[in-house]
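Before we start, here is the structure in question, set down as C-alpha cells.
The complex is shown incomplete by one protein chain, all other protein chains being positioned as in the whole.
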Amino acid sequence: MSFTPRFRDIAHLGHIELLTPKPEESLKFFTEIVGLSESGRQGDSVYLRAWGDYEFATLKLTVAKAPGLGHLALRTADAETLDLLVADLQQHGFQGKWLESDLGHGRAFRFPSPDGHQLELYFETTWFEAPSESATYMRNNPQRRGTRGISPRRLDHINILASDVKANREFYQKRLGMKLTEQIIFDDGAEMGGWLTATNKSYDIAITRDNAGGHGRLHHLTYFTDTREEVLRAADIFVESGVTIETGPHKHAIGQTFFLYVFEPGGNRFELASGGYSILAPDWKPVVWTQADRARGQAWGLKTVESFHTYGTPPIE
Amino acid sequence: MSFTPRFRDIAHLGHIELLTPKPEESLKFFTEIVGLSESGRQGDSVYLRAWGDYEFATLKLTVAKAPGLGHLALRTADAETLDLLVADLQQHGFQGKWLESDLGHGRAFRFPSPDGHQLELYFETTWFEAPSESATYMRNNPQRRGTRGISPRRLDHINILASDVKANREFYQKRLGMKLTEQIIFDDGAEMGGWLTATNKSYDIAITRDNAGGHGRLHHLTYFTDTREEVLRAADIFVESGVTIETGPHKHAIGQTFFLYVFEPGGNRFELASGGYSILAPDWKPVVWTQADRARGQAWGLKTVESFHTYGTPPIE
Amino acid sequence: MSFTPRFRDIAHLGHIELLTPKPEESLKFFTEIVGLSESGRQGDSVYLRAWGDYEFATLKLTVAKAPGLGHLALRTADAETLDLLVADLQQHGFQGKWLESDLGHGRAFRFPSPDGHQLELYFETTWFEAPSESATYMRNNPQRRGTRGISPRRLDHINILASDVKANREFYQKRLGMKLTEQIIFDDGAEMGGWLTATNKSYDIAITRDNAGGHGRLHHLTYFTDTREEVLRAADIFVESGVTIETGPHKHAIGQTFFLYVFEPGGNRFELASGGYSILAPDWKPVVWTQADRARGQAWGLKTVESFHTYGTPPIE
Partner (left out) sequence: MSFTPRFRDIAHLGHIELLTPKPEESLKFFTEIVGLSESGRQGDSVYLRAWGDYEFATLKLTVAKAPGLGHLALRTADAETLDLLVADLQQHGFQGKWLESDLGHGRAFRFPSPDGHQLELYFETTWFEAPSESATYMRNNPQRRGTRGISPRRLDHINILASDVKANREFYQKRLGMKLTEQIIFDDGAEMGGWLTATNKSYDIAITRDNAGGHGRLHHLTYFTDTREEVLRAADIFVESGVTIETGPHKHAIGQTFFLYVFEPGGNRFELASGGYSILAPDWKPVVWTQADRARGQAWGLKTVESFHTYGTPPIE
C-alpha cells in the first residue's frame, strides 16, 4: 500500500475524555466557573462543549477512581482518510478496536499510543445545533457567545506526558502526519518536549517528559479565549471561586501563548490560553529550545514552578 | 492526469504587489505609520514585511500611474504541487508564464484570474534572517517584535473585486483547492461576496462584487495585529498622522474580525484587523448571509459606508 | 456667611433615579444583561448597584408613565459641607426640601436645578456589605467581582439635557463647586455642551443642549468597565440579547472615553464606557471644542448619529 500519512490527514483535536474521582465538583467547575455547557449524559459520563465548539462535545467527563486521561480523539480529514490511517497503523503493529459510536460521533478506532495514551480516530460527527434560546445572529458561530463564568471559545490543545518524548512525537509525525513545530532538547541530547500541530496553530498536542517515569499520563488540557484580557479576568474568577492557580497568567516562550494553569477539583491540571502565533509556512523547521533557554524561564522570565515539572494525572504513588 | 487540486495545495497568501502613483508617500505610510520594514529594492519596487512575516517580503510597492493591484502571490505546499497546479491550470486553459524569480522568491507562474487579477504561484522562498540588531530571544519569531508606528504582526488577507463573484470564487475553489467559508447571496440569487481560505483562518482571499463593473480591481489588503487593543491604538495613530479613516474600528459579522479601514496615500484601501475565528472542521459548510442580514449592518449594527460598496483601485473613470 | 462652594465640596455622583414605564423589562435589562445586583425594593422602586459600587445603591429604578430622570444625587464631602451647601443654595433662591431618608442613605436636600432636573444632596450613606456568597478576598472591593452579563464595575456619570447650557453649567460650578473641564462652543458663541467634574475623572456630569427645547430631560446615564475589551464584549452581549445599539463602540474626542450607547426597554439611553483621562491639575483650564471640531465626528471620525442630537427622556410630544 502506497499510503503515507501526510499533514492534514488529521484535521484537528476533537475531544478529550477526562477522568475524575469527584464528578460533581468537576462538573460544577467546568460548567459554573469555566462556563462550558452540558450537551448530554451517558453512563458515567457528562459531555460538555464551549460556545464556539462546532461539535456536540469536546470534553467527556467520566467518573473514575483517579484523575487522568480517558482518551483523546482526533478527527480525520474525511472518512476515507480515517480508513487509510487505521490500515497504516495496523500495518505498523498498532492494535486497537473499532468502537461503533459514542454520544456525538460515529465509529472510531481506539488504540494506545506508544506511551499508552488511549487515542481515538474518527470522522463522522454530530454538529451542534443551538436550541432557540441560544440561537445567534452570527451565522458563523454555532451558538450565542457564552456569558457564564469564564466562557472560553473552544477546546485548544492537550499536553500529555511521555517517558520517551522522541518515540512519541515521531509516532504523531509518522503515523498521523502531524507537524513538529517546536522542541526542547537538553545539552545531553535528551528531548524534553515536542509540540505538534495538525492545523495552522503552533500546536494541538504537546508532549513533555514524564519525569516521574509514568505512562499514559496527562499534563493538562486547554481551552482558548479570544483575548488575553479574558485570561486576566479568568484569574480573578478562579481566585474568587477558591480555585488554586498553579502558575500564570504569563506568556509561554514556546507557542507564545498567554497562559493560566489551575487544578480542577478532580485533580487534573486545566489551562486557559489565548494568543499564540500561526504557522503558515508549509516547510516550517522545528524551533529548538536549549537547556539554557529554558533556564531563563517563561517569555518574561517567570520561573516554571516545580509542580509543573512533576505533577501529572494519574498521580504516581 | 489524475490530479485534482485539494485543500492545502495552496499553503497561504504569500505577498501582494501594490501599485502607487505616490511612491514616496506610500512608502512613508507603510514604514513610518504602519511600521513595516524595508527588505530590499529592485527596479521601481520596494519590498516590505511585517515583523512576524517569515518570508523576505509580503508587500511589494511598485511605482505606477494609478493605484491598484500589481499581483497577488500564493505559496504552494511544496515544489511538486506547484508543478501539478500549473499543469492543471494550463489544461483548463489558463495561459501564463514562468518568471525566473523575484527578490525574495524563486520561480513563479504568473497568470490572470478569470476577473483579470494577476496571480502568481510559487514555492521557493527566501526566509527572512534577522540582522543582529533585531535578533530575538523568541526563537519562534523571525525577528524582534516591531515597535515603530502600528507594527502589525503579519500579512493577513486580500479582498479583490470581481464582476462575477461566482465564477471567480469557483476558480479559487476548483483550480487552487481553496475552501469557500462564507458567502453573501442576495434575494435574487446574485452572489455579492465569497470568502475563501487555504488555512484555518476563516479567509485568506475575499471576493466582493465590483459594483462599478470593473475588472482586476483591488478592494483592500490587510495586515493583522495580535490584539484588538492594537487596532484601537492604530486608530489614534492614523488620525494623529492625518490618515483618513474610512470606517471602523468595528467588528465584521463575516469573519468576526475587528477592522479598521484607511486609505494609503497612493489611493489604495488598507485594513488593519485582529481577532476572527478559526475553522477547524474539514467539512465546513459555507455560511450564507442574506440580503436582510447585510441590511442589519456590521456585527454591532454599524452601517457600511457607501464608499465601501463603490471604491476600488484602480479607480474607474 | 463667608462660605463659597469649592471644588471637592461635592465628593461624587451618588446615584440616579431612572423612571421606566416598563419596570419588569427594565429590571431584567439592568440585572440579567447589564449585570447589576438588586439591593432592595421600596414602594415602586427597585434599588440596584454594580459590584464595585461601595454604596447600597447607585441606580433607583422607579415605575412611571414615561421614561426619564427621577432625580440625581450627589454625595457631599461631609455632613457639615452638606449643610453649608444647602444654606448657600437657599440664600441664592433655590427652594427645596429635606427628605428624611431613602433606602440606602440618610437625610437629603431635594431641589430642582435651573433646568428643572431634580437634584439631591446627601452625605449619610449605607455602605454595602457583601453577603457571604459574594464576599471577596480583595479587601479593597465591596464584593466579589460580578460575572453575570456585562458586569460593569461602577456608576460613572450622567448626561443631562438643558435648554440653557451656560446657565446650568454655571450653577454646578458656582453653587456646587464643580469644575468645568470641557466645553463645546459654536461659532455664534452658543454653548452646546459643558462637562463638569467633582473628582479626578474628566467628568461626572455632562450637560448638552436640549435641541427640542425641553426641560429636566435625561440624555443618558453611564456605568464604567475597567477595560475597553469589556465594552467590545458588551456589544456582543447587547446584540445577542436583542438590545438596540444606538452608536458605538467608538471613542469620544471629549473625555476620551470608549463608549457604547443602547436603549434600555423603558426608553432611556444607557451608556457603557471605559478609559478616559484623569485631570490632576488643580488649575485646569476648560478645553473648548469648536463647531468645526465637532463636524469632524468622534475621535476616529465616526459621525454622531442624528438621534443623539434629538432624543432624550422624557420624550417631547
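Letters are used for the chains, namely A, B and C, taken in the order the chains are written, and counting of residues starts over at 1 for each.
Just so we're on the same page, a contact is a pair of C-beta atoms (placed from the backbone, for glycine too) under 8 Å apart; a residue touches a chain by one contact, two chains touch by 3 or more.
Because the structure is predicted, anything quoted here is derived from the model rather than measured.
Q: Just list which of the chains on display the missing one touches.
A: A, B, C
Q: Which of these, C:L221, C:A253 or C:L302, touches the one chain of the complex that we don't see?
A: Missing-chain contact among the listed residues: C:A253.
Q: Pick out which of C:H71, C:H117 or C:R228 touches the chain that's been left out of the picture.
A: Residue touching the chain left out of view: C:R228.
Q: For subunit C, which residues touch the unseen chain?
A: Subunit C touches the missing chain through residues 7-8, 11-12, 52, 54, 75-78, 137-141, 153-154, 181-182, 199-202, 226-228, 253-256, 275, 277-278, 280-283, 287-289, 293, 296, 299.
Q: Can you list, in ascending order, the subunit A residues touching the missing chain?
A: 228-229, 232, 235-236, 238-239, 244-245, 248-251, 258, 299-301
Q: Touching the hidden chain in the full complex, which residues of subunit B are there? Just list them.
A: Listed in rising order, the touching residues are 136-138, 144-145, 147-149, 227, 229-230, 236-237, 239-240.
Note that in this section only the chains that are shown with their structure count from here on.
Q: Would you mind pulling out the distance in Å between where the CA atoms of subunit A average out and where those of subunit C do?
A: So the centre of subunit A lies 46 Å away from the centre of subunit C.
Q: Could you put a whole-Å number on the gap between the CA centroids of subunit B and subunit C?
A: So the centroids are 45 Å from each other.
Q: How many angstrom lie between the CA centroids of subunit A and subunit B, rounded to a whole number?
A: That pair's centroid distance is 32 Å.
Q: Residues of subunit A touching 2+ other chains?
A: In subunit A, 137-138, 227 touch at least two other chains.
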